[in-house]
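Working notes for the structure below.
As you look at this complex, bear in mind that one protein chain is not there, while each of the others sits in place.
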Amino acid sequence: MAAILDVKGLSAWYGPIRALYDLDLTIEQGGVTALLGANGAGKTTTLRAICNMTRRAGTTTFDGKDISKFTTEDIVRLGIGQVPEGRGTFTGLSVDENLRLAFHIRKDRAEAMRDMDLVFELFPRLKERIKQQAGTLSGGEQQMLAVGRALMLAPRLMLLDEPSFGLAPLIVQEIFRILKRINVEKKVSMLIVEQNAALALELADHVYLLETGRVVTQGPSELVKNDETLRKAYLGY
Amino acid sequence: MKLARRSALLGAGLTILSREGRAEKKYGPGVTDTEIKVGQTQPYSGNASAYGVAGRNQAAYFRMINETQGGVNGRKINLISLDDGYSPPKTVELVRQLVERDQVFCLFYTLGTQTNTAIHKYVNQKKIPHLIVASGASKWGNPKQFPWTMGWQPDYHTEGLIYAKHLLATNKSPKIGILRQNDDMGNDYVEGFHEGLTETLKKFIVSDVTYEATDPTVDSQILQMRNAGADVIFNVTTPKFAAQAIKKIAEIGWKPTHYLVSVAASVGAVMRPAGVENGQGILTAQYLKDVTDPRWDDFPDVKEWRAFMAKWNPTANVLEGSNASSYAAAYAFVRILKSCGDELTRENLMRQAANIKNMEVPLMLPGIKVNTSPDNFYPLQSMQLARFEGDHWVLFGDMLSRHKG
Amino acid sequence: MAAIDNSWATKGGLGWIATTFWVLLAVGPLAGFFTQDPSFEYYMFMGQSMLINTIAILGLNLLIGFNGQISLGHSAFFAIGAYTTAILMNFAGWPYYATIPVAAIICFGAGFLFGFPALKLEGHYLALATFTLAIAVPQLLKYKAIAGWTGGVGGLILDKPDAPEFTRLGTDQYLYYLCLILAMLSFWIVRNMLRGRSGRAMMAIRDHAMAAGTMGIDTAKYKTLTFGVSAGITGVGGALSAITVAYVAPDSFTLQLAVSFLVGLVVGGIASLPGCLVGGAFIVLIQNSSQSISDWMKVTFSLRYDVPAWAIYGILLILLMYFMPRGIMGGIETLWLKLTHRKETQA
Partner (left out) sequence: MEFFIQQLVAGLTSGAIYACVALGLVMIFVSTDHINFAQGEMAMFATYLAWAMIDVGFSYWMAFVCAVLLAFVGGLFIQRVILKPLETAPVLSLVVCFIALLSFFNALAGMLWSFTIKPFPTPFPPKDIFGNGLVSAQQLGIVAVTVIMLGILTVFFRYTTLGLAMRAAAQNASSARLMGVRVSWMLALGWGLAAAIGAVAGMLVAPIVFLDPNMMTGILVYGFAGALVGGIGNPMGAVAGGFIVGVLENLVGSYLIGNELKLSFALAMVVGVLLLKPAGIFGQVIVRRV
């Protein structure tokens, strides 16, 4: 399998503070990679840096194309959908409008309409609230909306920032089940940042462990799952 | 008095040093052998910036005097004209700058009523000549209390009174609507108007409405006056609102007798924009020749003024009233400076300013002469009524003033 | 408004610069005893204007910078302060100094009361409400019913106080010190407020309004109080302006004044105490500088037109915001952080 995303020597800063140090990262076509680590390890920064949303250095190659100098918008247009930290809901727009926003970069309107149907099929609760102002949705619904929005971009790679954050376990289960479906059915590769390591390890086939902006270890998820010292030291279970 | 008369005589023909001139070569602050520094504040910005035309024109006038006549008695006039944005505290700051830092000899044509009020006391304490104040308030003619301040144009109060007298003479039971800007100018005019009506006849006023300088339009006020049944309106506005009012009144098909104050009677800045057809029959009072009226075309002062405008201030709009009034004021100022001879002290300047006898000033209506005395600080007091006909003002009636009117 | 780190402004960091500044401000005018320069008094007057603006901006900064409530209407409180002083001096014959605390108290009251409706309004809506205040006050001052007290459109003319004999100071020198002392007093009060519990509460409300509420901070109390104190301080500036200009009129307190306070605040630096001084000086100097640049351009390029000073003012402001989007003190702080940060990494 070829790599869909290849990151070499990625460094990033928050203001004057350096948050990432020479990170190397590869995501296989169709694979799900988990990025784990404690708070402040640089996971969110990695996602932001891939999409050029923060000051950064290093090269990013997406599908064989060097996107290091691309703007966020262009990276997204190439097929990287990000579900950002805090869900990024457009609170003043309706649910429908939140999703239809993707139409303006989709050339194939018919295809896009089908994607919209898919989103509603995956998240029937969004369909129930289609005309509702997105700010009035519950946290779980907003998370679904965020995934739905990313899906509307017809991405080949999805970057997910803590999809489980602040949600009830049942809803988390549901969302992860749907993510799995997206991965399998739509053949969308994924890079997922999670606090809930156990859950992420279920979904992911590959894992990177981050500590203070550096990769500590990486490998197939089975390896990490079975390495108790590693789990205890970095994942806390 | 004796001394003053002598210097006045001197001023008349003095360019070379005479024996007396050498003896009396005395300078106050801001004067040297080559220069006289004069200070001025004008609203070049802000709500009243339309008036800033005057300062620019006077700068051009002094440039002309400096370049063609070598200045006044060999001294060039250096006019420092600053923008106070029509804000009184700013005027105080700038006038202090002019007086204390730049050391001007005197102030000339500082514009605005509130702005001049703010510096009134200061300049009199500092004994700075504060001449030809560009405001029609009546307080500038009070030599007992403020011996260093002197106004210029016929005051608003007198003008208001003239309208009232004319109205009473032509209409036995008018129903008067007053539209006025809510400021000193509005108040002064209306007070004079009240005085002219007398206490008992004030009942003729059926509507007295105000507007603020920041209001977009005066449409509502005009409807209010019409609704009150007015058949005469006294229009005390600044040019922009005057034009709006004239246009609106014509638009609603209302035909009251219309008195328009002189500050808003400029042909170029009011009557033409409002549409001359809408302004027919409007009455105003004037002390200056309406330069748009062809009947004055052959008068030498008008010709000279036109030549001046064309050469020295070519970008200005000659139809704008300020360009005539500020020219006349600058002319008078230069005459006063000339009359000081070589005794350019602040005291002598005030003495000369307070002893003007029948000075003829260009662009004034025939018969109007400038007169002052130590207890008369109102240089101009006469006006004549005019009616708008065709595309210019047509004078009628006698010369009117507070005393004769 | 994003969270602003202002620890450096209220304590330590660049504090020594501020101290030096105050000392210079206090010592500078003593030059008056040695100079014969006739423009000295004028410079003292400029100094008064700057300090008065500084006080007004300080009041505004307390509200906007440290409490996150916007006001486009502080000219109104400035006017109330000025008219309080003018009316007391003119009609009650009070000495000028006695009117200042009264002006402060009345403005505090006005601000405090205004703080209640302000509680319900946020951002643009609060801007509109305060904007209304700025527009209404000059109109109210002219209103017929109270024209007897306010002097109506003509305003009130005051006597400029003389310096007390024993000080041996010139009038303007003396008034300068009066302004300076009151400015220092205001700074002292604000600084103590900010360092204490109330300051922490105010800033917590600014940064996380909802969280502050849940943390048990009485948001309404602090917001209204801040509004009051802010208005009170600005009112002192107004009172001083009435005394030093010796004239109050409705045209002196237009919306433009409120805007110039806001400009001074932003140019000096939001949530920076020394920034208030910078801003106060800026709004006095910028207009004169624009005029000078305009004159210079006309002469140098022998232009036929006057380049309008206000166009130059606009360009200068934009350039300033371009290079120092967080104001002059914000710019200095960034520079300072860069320098100190480099030192740390080297160590």
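Per-chain residue numbering starts at 1, and chain names A, B and C are given in the order in which the chains are listed.
The rule we apply is simple: a contact is a pair of C-beta atoms (placed from the backbone, for glycine too) under 8 Å apart; a residue touches a chain by one contact, two chains touch by 3 or more.
Predicted model only: the values in this text are computed from it and were never measured.
**Q** What are the shown chains that the omitted chain is in contact with?
**A** Within the full complex, the chain not displayed touches A, B, C.
**Q** With the full complex in mind, choose from B:Q145, B:T170 or B:N317 the residue touching the hidden chain.
**A** With B:Q145, B:T170 or B:N317 as choices, the missing chain is touched by B:N317.
**Q** For the chain that's not shown, point to the residue among C:T19, C:T35 or C:Q139 touching it.
**A** The one listed residue touching the chain not shown is C:Q139.
**Q** Touching the left-out chain: which of A:Y21, A:F103 or A:F165?
**A** Looking across A:Y21, A:F103 or A:F165, the contact with the absent chain belongs to A:F103.
**Q** Please identify which residue in B:T210, B:T292 or B:S382 touches the non-displayed chain.
**A** For the chain that is not drawn, the touching residue is B:T210.
**Q** Hey, which of B:Q103, B:N124, B:N171 or B:Q224 is the one touching the hidden chain?
**A** Of the candidates B:Q103, B:N124, B:N171 or B:Q224, B:Q224 is in touch with the missing chain.
**Q** Looking beyond the chains shown, say which of C:H124, C:R197, C:K221 or C:K338 touches the absent one.
**A** For the chain that is not drawn, the touching residue is C:H124.
**Q** In the whole complex, what residues of chain A lie against the chain that is missing from view?
**A** Missing-chain contacts on chain A: residues 51, 53, 71-73, 76-77, 81-82, 84, 88-93, 97, 100-105, 133, 135-139, 142, 149-150, 153.
**Q** Residue-wise, where is chain C in contact with the chain that is not depicted?
**A** These residues touch the chain not displayed: 1-2, 64, 70, 117, 120-122, 124-125, 127-129, 131-132, 135-136, 139-140, 142-144, 210, 259, 262-263, 265-267, 270, 305-311, 313-318, 321-322, 325-327.
**Q** Applying the definition given at the start, please give the residues of chain B touching the unseen chain.
**A** 44-45, 47, 49-50, 52-53, 182, 209-212, 214-217, 219-221, 223-224, 227, 239-240, 243-244, 251-254, 268-270, 272-275, 316-317, 320
Simple rule for what comes next: only the chains that are shown with their structure count from here on.
**Q** What is the distance in Å between the mean C-alpha positions of chain A and chain B?
**A** One centre to the other, that is 75 Å.
**Q** Would you mind listing the residues of chain C that make contact with two or more other chains?
**A** none
**Q** Among all residues of chain A, which ones touch two or more of the remaining chains?
**A** none
**Q** Residue numbers of chain C touching chain B in their complex, please.
**A** The contact residues of chain C facing chain B are 38-43, 45-46, 49, 135, 139, 142, 152-155, 157, 160, 241, 245-247, 249-252, 254, 256-257, 284, 287-288, 291, 304-306, 308-310.
**Q** If you look only at chain B, which of its residues touch chain C in the complex?
**A** 44-46, 56, 82-83, 85-90, 92-93, 96-97, 99-101, 103, 113-115, 117-118, 120-122, 182-184, 186-187, 212, 214, 315
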